[in-house]
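== chain A ==
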Amino acid sequence: MSASAEASTELLCIRHLTLRYGFGPTAVTAANDVSLSVKAGRITALVGESGSGKSAIALAAMGLLGSSGHVEQGEIRLNGIELQSLPPHKRKAFRGRDIAMVFQDPANALNPVLPIGRQLIETIRRHRPVGRTEARRIAVAQLKRAGLPNAESLLSKHAFQLSGGMCQRIMIALALVSGAKLLIADEPTTALDVSVQSQILRELRRVSREEDVGILLITHDLGVVAELAEDMYVMQAGRIVEYGDVYSVFDHPRHAYTRELLNSRL
Partner candidate 1 sequence: MNGLIMPKNVPAYLGGFIVLGVLSVGLLAPLIAPSNPLDVHMTHRLAGPSMDYPLGTDHLGRCVLSRLIYGTRQSLFCALAVLVTVLAISVPVGVLSGYVGGTIDRFVMRIVDILLAFPSLILALAIAAMLGPGQAHLLLAFASVWWAGYARLIRGMVLQLKANDYVLAARASGSSHLRIAFDHVLRGAARPILVLASMEVGTIMLALAGLSFLGLGSQPPAPEWGVMLSDSRPYIQTVPNLMIFPGLAIALCVLGFNLLAEGLREQRRVAK
Partner candidate 2 sequence: MVNLLVVLLGVSLITFSLMHLAPGDPAEIMLRADGVQPTREAVEALRQSLGLDAPLHIQYVEWLGRVLRLDLGLSLTTGKPVAQELLSRLPATAWLALCAVVFAALLSLPLGIAAALFQASWWDRISKLISLASVSVPAYWLGLLLLFYGAVRLKMFPVAGMDSPVSVVLPALTLGFGIAGVYIRLIRTGMLEVLERPYVRAARARGLREGAVIAGHALRNALLPSITLLGMQIGALLGGAVIVETLFAWPGIGKFAVEAIYAKDYVVIQGYVLLTALIVVLTNRAVDGFYKLLDPRMK
């Protein structure tokens, strides 16, 4: 145990992952020999322009690539367990319980016709053997931890009655309510007004510190990276071109593409 102390804090470990969409001559390579890792309680950013393959990696880690996307080679380890070799139903069991995800468009990631509470409770009961009342209590507690006002009355609200920022905070609570310690946040602030972006970033930082959640932050926004992340990977056209801790990469970008990204921002 002590020998692998370093490895045990590694929640997600991706090795030499190659992803393709489609088959035959029209296939597109979304990720090419990508390796990265996310550690408990740390925020790791995966940066790149849209279309560079960031989201495909996130979906592959979730096992949600869809029908045309597939892993060509490489391995994805979650808490040390290799996921690719697992049968689908076993693999599914990790979703929500060990690995969770929030998406770009919070207002549409909540079901528009179902109240918030119903979506929380059904998620809790999927992963824990609790009754409706107990699940409701857990839901309220989670919303309160997330600092959401009037947690009780939120349960009966619908997504369209809430602001985008509120929806995203609820999405984070919803993602973590079953106790997942790894959160993939795919462009969590992109669809939101600048004024509410910082709320979300603060909440992500809080869950990382207080709830010891490891976050894989996928973004094209270097400002968000600078504010939030500790480690970062830079991705271009399906490949990781640079990685390191945020300070050293920002101060001494080694790859031309990273410099370009940094310059375009300044």
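As a selection rule, all candidates are chains of the complex that A comes from, given by their letters.
Here is the rule we use: contacts are C-beta pairs under 8 Å (C-beta built on N, C-alpha and C of every residue); 3 or more make two chains touch, one makes a residue touch a chain; residues count from 1.
Keep in mind it's a predicted model, so treat the numbers as computed, not measured.
This complex places one of the candidates 1 or 2 in contact with chain A: number 2.
On the side of chain A, the complex with candidate 2 involves touching residues 62, 64, 92-97, 100-101, 103-105, 108-114, 119, 122-123, 126-127, 158, 160, 171, 174-175, 178.
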